[in-house]
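All protein chains of the complex are present and in place, except for one that has been dropped.
Presenting chain A:
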Amino acid sequence: DTSLAEVNSFSPSMPISPSSMINQYKFEDEPELRDLFITVDDPESHITAIETFITYRVVTKTSRGEFDSSEYEVRRRYQDFLWLKSKLEEAHPTLIIPPLPEKFIMKGMVERFNDEFIETRRKALHKFLNRIADHPTLTFNEDFKIFLTAQAWELSSHKKQGPGLLSRMGQTVRAVASSVRGGVKNRPEMFTEMNEYMETFSQKINVLDKIAHRIYKEEREYFSEMKEYGPIHTLWSASEEDIADSLKGVASCIDKCCKATEKRMAGLSENLLPILHEYVLYSEILMGVLKRRDQIQGELDSRIDTLANKKTEQDLFSEEIGKLEDKVECANNALKADWDRWKQNMQYDMRSTFTNMAENNLRYYEE
């Protein structure tokens, strides 16, 4: 009886779809049962008359029935990833789509194609696809499958189908308009809490990102000074007799400290910095998702409002209202489930990345 009541009210409920629950168990609690493995590697640069761009090799191995083959290898460029992301957002407006690495990096980037940039991007793209693969709903998305399996020309022709740029722009305009209007006044308590949480989280994660970068910078400068420090002792030992060995000893210790510092820095840049950055992007995405939920709710609310003024036409609109209510309900539930999942992941990620940082530092001091 309670389940019936919940369907018709706006209060949050348990995730409805049993399949999504099964998927949740399958992918998170027992990772050995994963059946989709994706890697992104081998960046290659392509030069045409109009432009220069980089493609990445995307290799997929799977045991799923819906895939025709068990192994795929395709090449994709950044634009293709952008396309995939927007298709996923379209199909699942209130699910949390993982972040893509940014198009450009503002500060100090002269060359779009320097090796460090490409490598950072490659790792982020790899993460992106794997996060989708791990997601109980997104992993079965059709566009995702096409992205992983289609040859270049197949993908281009598939991309051309579906709503064109103009209609997508129209959707955005409508979305902005409705977000200004509503969704906020009837917002369930849970989502208000989420909003507040996200605001603070977003603030904090941004600050953490800055702190981590600052630490990296200070370490790099420390490293460069230390590199000069050691050799001075060697130079000195050349003028001495009795203490020459002690001085050489100190010099070699300082060099070891330098190497340890290098490792520490590498640990930061490979682990902590990318994760913090990913969650900075995530916080933006989440704010967006919450807004979209509000929009959907806003549509429903405004419909109900207009209906309140037209009592006679209730029957006609009741179906529409019903549909909208369902939509809101689904959106809410999807978001809630996804939110919980995201929180768990975030906790796990934060825990492991900070623990890793601590271990890194331990190793540094031990060396």
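Everything that follows uses one rule, which is that a residue touches a chain if its C-beta (ideal position, glycine included) is under 8 Å from a C-beta of that chain, and two chains touch if they have at least 3 such contacts; residues count from 1.
The rule we apply is simple: contacts and distances are computed from a predicted model.
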item: Protein name (UniProt record) of the chain left out of view, among "SNX4 protein", "Autophagy-related protein 13", "RalBP1-associated Eps domain-containing protein 1 isoform X3" or "Cullin family profile domain-containing protein"; value: "SNX4 protein"
item: Among A:145, A:187 or A:233, residue touching the chain not depicted; value: A:233
item: Touch list for chain A against the chain that is not drawn; value: 196-197, 200-201, 204, 207-208, 211, 214-215, 218-219, 221-222, 225-226, 228-229, 232-233, 235-236, 239-240, 242-243, 246-247, 249-250, 253, 347, 350-351, 354-355, 357-359, 361-362, 364-366
